[in-house]
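I'd like to ask some things about the structure below.
Just one protein chain is left out here, and the rest sit where they should.
Now for subunit A:
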Amino acid sequence: MAEIRMKVNGDVESLDVEPWVSLLDALRDRLGLTGPKKGCDQGACGACTVLADGLRINSCLALAVQYDGSEITTIEGVSHPLREAFVRHDGFQCGYCTPGQICSAIGMLAEHESGMPSAVTESTHAGPTHAGPTRPEHTRERLTEAEVRERMSGNLCRCGAYNGIVDAIMDVAGQDAR
């Protein structure tokens, strides 16, 4: 048994956990935070997505002991315009994937803001020379619909609310929705 301390949604929590307990199980079963969902429990669906020190991760594949000292944010700790935008744009039907979608989108917007490229980012395929990126450092690409879809591909929605999800994110990012 290991004692870990995490700041979860702003509150410091001390927990005794066995090393095989996932962060997802610790959040849901020990702290009663059932926002993050156990969809596949194998890192394939993204329903368990939370923010750890600001980065989006799959909490089902994270051992809680590895996050000792971390700051964790679940949907319960989120106050972000994305919540209202998901309602406004019908970004869900059953709602099961929504906590993960919103946490993931918050992480995604921060990644994009910091200049993180994606598989569809033009400057990662800048042509045949290796002369380097043509844009100055920290200049980010425009957040296009293709970028949002690629960057959100780790979150599945079985209801197929993808169009609404993309519209909600584009709206909050200040880009015109389709």
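To be clear about the criterion, a contact is a pair of C-beta atoms (placed from the backbone, for glycine too) under 8 Å apart; a residue touches a chain by one contact, two chains touch by 3 or more; residues count from 1.
Here is the rule we use: contacts and distances are computed from a predicted model.
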Identity of the absent chain, which is to be given by its UniProt protein name, from "Transmembrane protein", "Probable membrane transporter protein", "Xanthine dehydrogenase family protein subunit M" or "ATP synthase protein I": "Xanthine dehydrogenase family protein subunit M"
Listed residues A:G46, A:G77, A:G91 or A:G164, member touching the removed chain: A:G46
In subunit A, positions touching the absent partner: 2, 18-20, 22, 41-43, 46, 49, 55-58, 61-63, 65-66, 104, 107-108, 111, 115-119, 121, 123-133, 137, 149-155
